[in-house]
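My questions all concern the structure below.
With one protein chain removed, the remaining protein chains of the complex are shown where they sit.
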Amino acid sequence: MKYNFAYLDEDTKKEIRRKILKAVAIPGHQIPFGSRVMPLAKGFGTGGLQITLSILKKNDIIKVIDQGRDDSLNPTNIKRLIKKTAPSVKITDNTTDATVIQTRHRIPEQRLKKHQILVLQCPFPEPLRWVEKSEAKTRKMHAEMDYSKAYLYLYEHLLRYGEVLIGTRYPVMVNNRYLMDPTPIPRWDIPKLNYAECLFLFGAGREKRIYAVPPYTKVEPLEFEDYKFRTEDMSGKRCELCGSENVYLDEVIKDGQRYYVCSDSNFCEKMRKGIKVERWENVVRS
Amino acid sequence: MGFVAVKVDPEKIEKAERLLKEKVRKVSEEHIKKLIFSVDKVMSESGLYSEDLAAGAIKQSIGDLLEASFLLRAFKNTLRRIEYTEPVDCKEMRVVRRISSAFKDIPEGQILGATKDYSLRLLNFDEPEETIKEEVSTISKITRFDGKLPKVREFIKDYLVIDEEKDDKGMHDITKEPITFPNPPRSSVLQCLTMGEEGALVMLAYSSLRGYGAVHPTILELRQGYLPLKIKHPLTGKTVKVGEVRATECEVIWQENEKLKVGYGLVLGFNERKAIAMATLDLCLQAKDDTPASDEEFVLYHIDGVDSMGFIEHLKLPHYIFFASIFDRIKKVKGEKNEI
Partner (left out) sequence: MLLEVKKISKIFGDQNCKHEFKDNRCIKCGAILALDNISFDLDLGETLGIVGESGSGKSTLLRIIYMDIEPDKGEERLKGVNLFSLDSKRKRDVKVKNMGMVYQSPKEGLHYNISVSANVAEKLIDNGWRNFTKIKDKSVDLLNKVRIDDYRIKDYPSTFSLGMQQRVQIAKAIANNPDLLLLDEPTASLDVTVQAEILDLIKQIQREMNIAIILVSHDLRVVKLLAERVIVLKNGRIVEAGLTDQILEDPQHEYTQRLVSSIL
């Protein structure tokens, strides 16, 4: 069976590219698309994959990560498909070299540049699903910019616990217009979306939606004036392998002890080798 | 310190796949094809009618029928669409079975056909040769109807309410255009229902019958047989038959105040249970009710087996960050600072 370059047929790619253009034209707004059944199960990144395969050019260099790592099951499988159906595309672990990066649940610690595209795998495109089950109603809420239920959700947390209890999927306001779900990235990564140089594309295969944050777009986390958004607190912790501080760390339990290691494996490797890495400029608040 | 990152070797994935293939090397696809209810379930849920491919998928998935549907759907996706058939007329079905629960006797009669409805559910440990021979000869005496067998519905059409508004003018292919709310077109709704997972449809229809829902219908007609598919010939423009598929069609009837409403179900393959459930759900979705089976978004978003299976299984993927972030919030509230 001979597959078209990058697996998808040209008609599918055409549709997805058009939908991507529409998404970029309306930052943060969800665009429905005819999501195809992929050789990976739904829930394993089929949305992000369809975007990646639609935009890959023959000379692109691709990096795929899950929880910040290049070598776990999900990225390995995705890279197998790319290798098989788009053999001219180079595969890399190096964030600097990649032109397209597909990611699940993390934005790399290294600042991305304007020639780079980050494709995020999205399980739930709808930020209002927590407060409203019905799609018909959430569409109306977005159309009318009726986001007070989202603020109310934050209000109730603050009232009861003194803290906003949202972990990942922290809702953000894009371009002063649309409330958006940034996917289950940690709060640590949220400030990276604001006025970035690179293009962010979000693909939800099972839910059949595409959305985008174009370069230099305002992205602000939802917050009250007097209770501002805060990221996770990494102070006092460092990576066991490379010694870095001020970076998102994973907790690891081994031999009865707790360690912290960099979530971003490529970043960690560079730190260990003494390679300088350009970080995102945005203020990190914890 | 001895912390070592665990890597996944692509070769190991391939080895795992080879080990699985070994398990079913001796299973013949011809044998699997005979298990028509498995094959039909897979064809219906994938939306692709091909007995050979379905049997192959069942073999490859080592009997996991939902996985097999997934394989077929993924394969279907790589195929070009050559043509859409003319709308099928189920009156043209070559019927092997056709019953009505509403009327004792119907035009052209009740055709029992091959069914296990009346059999005793006892596991057969030994099957005496004589019994089988007897049964087979009975089955071959059953008449198959060629030509048009009238619908029971036609004989009571003056009493029926068919919602003209719901008849949408276009055909929408849900593999190309996702279903959106509110007011999805009827063709999208029916496609969604017919490709839904049998268990999901049965469960929702069951909830309605039991009382968590609006509808407890009667089967007006249930037919099972071979449905001819026709297209317009690209050169002559004439309508030509291109093949036949096994199909099951069900129409159920429900009383809504002073009217009789019809619910419709049509599935690929022989699957009475699913066709009945689909027809029941068709009625439920038309009822303005706040029970689960009448909630359009709830039903149509959650009955797709391939979607639901994938998402449930994705929980096995790493969710370290997701969990750490929740854990962080809980610790924070508890008053622990500087902990991740």
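Every chain is named by a letter (A and B) in the order it is written, and numbering of its residues begins at 1.
Here is the rule we go by: contacts are C-beta pairs under 8 Å (C-beta built on N, C-alpha and C of every residue); 3 or more make two chains touch, one makes a residue touch a chain.
Just so it is clear, the model here is predicted, and its values are computed rather than measured.
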Chain not shown, its touching partners among those shown: A
Contact with the hidden chain (one of A:9, A:93, A:146 or A:220): A:146
Positions on chain A contacted by the hidden chain, ascending: 140, 144-146, 148-149, 151-152, 155-156, 158-160, 224-227
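In the analysis below, only the chains that are shown with their structure count from here on.
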Centroid distance [mean C-alpha coordinates] between chain B and chain A, Å: 35
Chain B-facing residues of chain A, complex: 1, 3, 9, 15, 32-39, 41-44, 46, 66-67, 69, 71-74, 76-77, 79-80, 104-106, 123, 133-136, 139, 161-163, 165-168, 184-187, 206, 208, 232-237, 240-241, 249-252, 254-255, 259-261, 263, 265
Residues of chain B touching chain A in the complex: 1-3, 5, 7-8, 10, 13, 70, 73-74, 76-78, 80, 175-178, 180-182, 297-298, 301, 306-307, 309-315, 317-322, 324-326, 328-329, 332-333, 337-340
